[in-house]
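Pasting a structure here, questions to come.
Take a look at subunit A:
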Amino acid sequence: MAVRLGKAQATAESALAEAARILAGSRLALLTGTGSDVAGARAALRLAERIGGAVDFRRDPALLALDALMAERGLIFTTPAEARARADSLLLIGPGVARSAMLAQVLKGTPLLAAPDGAERTTLWLCPGSAADTLPGFGIQDYGGDLSAIHGILALLNAAMRGHPAPGQGFGGLAPGIFEDIAGRLITARYGVVAFSPADLDALAMEALLSFVQALNQTTRAALLPVSSDAGTQTFAHVSGWLTGFPPRTGFMAGAPDYDPWRFDATRLIECGECDALLWLSSFEASAPPWRTKLPLIVICPPGAQFVRPPEVLIETAIPGNEADAEFWSEASQSLVAVKAAGPTGGLTAAAALTGILDRLETSSR
Partner candidate 1 sequence: MIRLKGGRILDPANGRDEIGDLFIEAGRIAAPPPDPEAAARSYDLAGKIVMAGGVAMHGGLAGPNANAARALMRDAAPGTVGGIGLAYAAIGMTTAIEPALIPEHAVETHLQLGDIPFIDKAALALLGNDDALLRLIGEQHGERAIDDFLGWTIGQTQALGIAAVNPGGAAAFKDNLRAFAFEDVVPGYGVSARQIVEALIGSVQRLGLPPALHLECNNPDRPGSFVTAIEAMEAAAGLPLHLAQIQRHGFGAEGAEGFSSASAFLAEALAYHKNVSVDAGPMLFGARVALSADPARQFERSAGAGKWVVWDGEGNGGGAVPDRASETDYRHAIQWAVGLELCLLIDDPWRLALTADPAALPQIIQWLMDADARAECIARLPKPAMAMCLLPKLDREFSLYEIAAVTRAAPARILGLADRGQLGIGAVADIAVYGEQADKAAMFAAPDYVFKDGELIVEAGKVKASRVGRTLRARPVAQGQIASWLAQHDEALYGRAAGSFAVPDAFAGAESCFGDVPCRT
Partner candidate 2 sequence: MPDVKPRGGLWERLVGRPDPEAGGGDGSALVNGLRVAHESIEAVRLAATALIVTGPTPDWARTAALAVTGPTGDGCDAGIDRPLSPSQTPDGRPGVRVLFFAATAEALELHLAQRIWQSLFACPGAACYAGLRAGPKILLGAGLRQFGDGFELRTEIGGRRLLRLPVMDGEFVCEAKAGLAVAAIGAAALLVMGRTIAETLAACDAAAAAMREMPDVILPAPGGVTRAALKAGSRSADLAISIDEAYCPTLTALAPSALAPDAGSALRLAVNGLTVAAVAAALRAGVAVLTETGAPGGLIRLGAAPSSAGAEPHRFPLLELLA
């Protein structure tokens, strides 16, 4: 695992000192990337607070929209394990669910808790797109439908479930009567689960799904199952939640965290030139910042990232759960888990690197 200053190999000590120097001299430093494990996130937040920086580890607008929905309207959801064991009716929305290993785990199970007599689960798929054939063997009923018309489709589904007047013709590539059919199946289900990938939907579509499930619960039981796999950003959101009260995008200029997803959007900050230093933290994957920028750049990630321009400081770190023990978000359980390293290397962890920078800042400020 290498440590570099520009193109030159360097010692960890000199890299940490240089990173600290860059951050200490910045007016508004941005900490962003694809996230980290719990210890890394905790250290990154401490560092951001110390340097009065901005934090955006919620670069995915879909996850941001799901956070906002939770805050503005709440949520009604279940866990993958419970969905697997109990959902006698499963409605999949959009192609993104097919990418989820967690969803395959759910589909593999038998809903023993809903139908002790061994009855089968009904699985419906709306707007699978080109992913229609990717979950074979689960007897999924594919309704088709055009994902670009998802708002109208969900609106008609909601109207059908509530018995509201709506045009009777087909919509979004779906035949007439399909909306009543799907709504009817969920109303008569013992426990319906609606699984979706936030990446397929925008904020309003997710809110429409939430409305659908909330209304279903007036008479029967149903829950949402958001499918997202991004360990680094999900972990960051959790840690940020309990340490600052907010998920990222937050700023620490005034000391107390300021939650503002618009202002602390990393892309906006960089494009408008509002920040003057960039720390890229990506603990699970060797990735480089997607922007072409002349800003002084500090990168903390596993070996293998390709850069257009060598970062001012590059500190390569051990992959959490693989090369080092770590706690992070598990897609399978949709909760934080503690994972023993499969092949511990004793390499530097992201947390150690970030804490190292913080220590240098403390030393130099004295």
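The criterion applied here is as follows: a contact is a pair of C-beta atoms (placed from the backbone, for glycine too) under 8 Å apart; a residue touches a chain by one contact, two chains touch by 3 or more; residues count from 1.
Keep in mind how these were chosen: all candidates are chains of the complex that A comes from, given by their letters.
Just so you know, these numbers come straight off a predicted model, no measurement behind them.
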item: Selected partner (touches subunit A in the complex), from 1 or 2; value: 1
item: Interface residues, subunit A side, partner candidate 1 - complex; value: 37-39, 42, 67, 70-79, 81-82, 84-86, 105-106, 108-109, 112-113, 116, 190-191, 217, 220-221, 223, 238-239, 241-246, 259, 320, 324-327, 330, 332-333, 335-338, 340, 349, 351-352
